[in-house]
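In this view, the complex is presented without one of its protein chains, the others remaining in place.
A, B and C label the chains in the order they appear, each numbered from 1.
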Amino acid sequence: MERTLPTLIFACMAILLIGLSLIVVTARSVFRGAVALTAALGVVAALFALLGADFVAASQLLIYVGGIMIIMLFVIMLSQRPLDHLDRQTNEQWVWGAFFALAISCALIMQFRAVYRGVFVTTVATPTTASIGRLLLGDMVVPFEAVSLVLLAALVGAVYFGLDGKDRT
Amino acid sequence: MTLSLHHFLMLSAIIFGIGVYGALTRRNVLGILMSIELMFNAATINIVAFNHFLYPDKVWGQGVVIFVMTLAAAEAVVGLSLVLAIYRNIKSVYTEKLNLLHG
Amino acid sequence: MIGKVIRSVKITLPNPIGTTNPLMANSTSLPTIAPEVFPQQAPANGMFISLGPQHPSTHGVLRVAITTDGEVVTSAQPDIGYLHRATEKLAEKRTYPQIIVLTDRLDYLAAMTNNWSYCLAVEKLLGVAIPERADYLRIIVGELQRIASHCVFLGTYGIDIGAFTPFLIAFGRERERIIDLFEEICGARLTYNYIRIGGVMADSPDGWETKVSKFVKEMYGRIDEYDTLLTYNPIFMDRTKNVGKMSQEMAVAWGITGPNLRATGFKADVRKDDPYGLFSKMKFDIPVGKQGDCWERYWVRIQEMRESLKIIEQALAAMQPGETMGKIPKTFRVPAGEGYGHLEAPRGDLGFYIVSDSSPSPYRMHIRAPSFINLQVLQVLLKDWKVSDVIAILGSIDIVLGEVDR
Partner (left out) sequence: MLELGPLLSRAFQALQSWVILHGVPPLAAWILAKAIQVGVLVLLVSLVPMVLVYAERKVAGFMQARLGPMNVGPYGIFQTLADGVKLIFKEDIIPVGSDRLMHIMAPMVVVSPVFVCFAPVPFGKGLIPIDLDISVLFIFAISGISTIGVLMAGWGSGNKFSMLGGLRGAAQLVSYEIPRVLSVVPVLMVYGTLSLKSIAMGQVGLWHGFLPKWFIFYPFIGQLAFVIFLIASVAETNRTPFDIPEAESELVAGFHTEFSGLKFALLFLAEYAYVFLSSAMAVALFFGGGDGFTLGGWIPSWFWFLGKTFAIVFLFLWFRWTFPRLRVDQLMQFCWKFLLPWSIVNVGLTGLMILLRK
């Protein structure tokens, strides 16, 4: 009984996630695609929670849904014109693209099935926040600082690109 | 039926494939960015699943996922400001219009 | 120039109203369609916003066609005429006393001063003297009207900036008191028709003066309350200080009058410069600003309310019982000629220019509407400000569309 419930939840989420991802790559209206992506990221957060990573799940919502996707929707609203959704949204290589994507997926799935089948774990989910904090400021402190540098560089770069051509010098 | 590692891995493989398809076929720069975000997330599902199933008493995988998210945020910010700069210059966000070496 | 033309024609034409109107003589050379000055399409690099005619903060049916680059306004064209009622033409078909009713409908927030200004023009033509008590009553109702009108300005400007409470305080409490006083004296609450040619409609009822003086005493405290509520509110000052600056030269060049002109530091007030009624006897100051930004336009009005209270107190003290209506027959003809009467209305210099051909109705009446003239400056005043500032500037000019469109 305790085992079927997570499986059921996982099945629902998997179907939802695949459906939403398909909408993301096929929707004619980019805005709708972005909203579908937002929902998909939410489902991924739920998957993290299912995997016992509660802090990562909340961060996923906070960073992706509350941050990245809002900026993305923002840019879409600024750069789309009203009738843009009538345009074709895929290029001429879609057959080859689909073939390539399918090939990659199939290869990965077969490999994963062969290697990692039947790896089970029976641990009770415990709060991870404190241990992640200790990890980030302990063993991972060098990458942590490096990432902060990358963020600073991204910030400066974004401001630079955001300036008008005449203000740049 | 109990959840096993390969269920998560297979799901992430499918999502990754969908992301690859989108990145290869979308005309819109924003669509390509969105597909790349999908691929990122497929990877993070993998990392968290490996962490959970193979090293249940450690959180290194989750720490790595936090970094991935941060870098994705940086990538999105720079990418989107580039998109806006492109839009301001050529009034379009379609990749085939980006055919000038000098704007 | 136009006045000259009409005068010369008036002597030669027995029936000036008709097909031989000199202004229509060369009508073929006039453009039949107004030139297209309003951009209807977005410019290549920006956005087109049609602010109005149905928009919460255009104070009536004004439309402002705005093109923006991002949030910055690149051009703004006020588009008027949605409320046009042809008052000036209607006046040509009515007898002189009947026109007072029309003037009520111009600036419906300050009907008393409209009545008064029109009566001044006709009285100048007639050359009648007005009883002293009537003149004092006119000053009292006129200044009360100024306070009421500024109360509406204060409230609506507060709403424009986003503060809701001043509206209900100033509009719903103080203005209501003034309107109750008006109702008592003339029976109407919005369109008074109180000031008549040669005097006022009726003497004040018993106890009215004490009520007015009681109100005036309370009002000083209320204005201090507005100061704490809105005038010196830091957010309000942030929104209005240094916004929509108008230089003195610009204001004079565009013919701005009233508080908008005084906010630029130009000391001009018809009550002082060309005293009418008994204003030459009154002691009061003219508040002026320094740089003519939105906050100073607002502040000048608040100070004016205080000065008006002083004037009312003086008038109440000086008023003696007596006649309130001059010796004017029921029906009369105005001698041929022209008369111009103007006064300091709440929104500026309101003038009525009347050309009489000694018939029962005027040959031509022109209204110098301060709102209309103040509105014109928006085209240059709104440029290079943000869209949010458009609202602040538009509100601070304080226009009434009934007067703009006439």
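The definition used in the following text is that a residue touches a chain if its C-beta (ideal position, glycine included) is under 8 Å from a C-beta of that chain, and two chains touch if they have at least 3 such contacts.
This one's a predicted model, so the numbers in the text were calculated from it and none came from an experiment.
Considering the whole complex, the hidden chain is in touch with A, C. Only one residue from C:Asp135, C:Glu307, C:Glu344 or C:Asp389 touches the chain missing from this view: C:Asp389. The residue from C:Leu125, C:Val152, C:Ile169 or C:Val334 that touches the chain not shown here is C:Ile169. One of A:Val25, A:Leu51, A:Met69 or A:Ala154 touches the chain omitted from the figure, and that residue is A:Met69. Only one of C:Thr74, C:Asn233 or C:Gln376 touches the absent chain when the whole complex is considered: C:Asn233.
Considering the complete assembly, chain C touches the hidden chain via residues 47, 49, 55-57, 71, 158-165, 168-169, 172-173, 229-230, 233, 235-236, 238-239, 386-391, 395.
On the side of chain A, the interface with the absent chain consists of residues 1, 5, 29, 31-32, 35, 38, 42, 45, 54-55, 58-59, 61-62, 65-67, 69-71, 73-74, 77-78, 82, 127, 129, using the contact rule stated above.
Rule of thumb we're sticking to: only the chains that are shown with their structure count from here on.
Shown here, the protein chains touch in an arrangement that is not a line, ring, star or fully connected set. Separating the CA-averaged centres of chain A and chain B is a span of 6 Å. Rounded to whole angstrom, the centroid-to-centroid distance between chain A and chain C, based on C-alpha atoms, equals 61 Å. Counting partners per residue, chain C has no residue that reaches two or more other chains. The set of chain B residues that touch two or more partner chains is empty. Contact residues of chain B toward chain A in the complex are 1-11, 13-22, 24-28, 30-31, 33-35, 37-38, 41, 44-45, 48-49, 51-54, 56-57, 59-60, 62-63, 65-67, 69-78, 80-85, 87-89, 93-96. Chain A meets chain B in the complex at residues 3-4, 6-7, 10, 14, 17-18, 21-22, 24-25, 30, 33-34, 37, 40-41, 44, 47-48, 51-53, 55-56, 59-60, 63-64, 67-68, 71-72, 74-76, 78-80, 87-91, 93-94, 96-98, 100-102, 104-105, 108-109, 112-113, 115-121, 123, 128, 131-132, 135-136, 139-140, 143-144, 147, 150-151, 153-155, 157-159, 161-162, 164-165.
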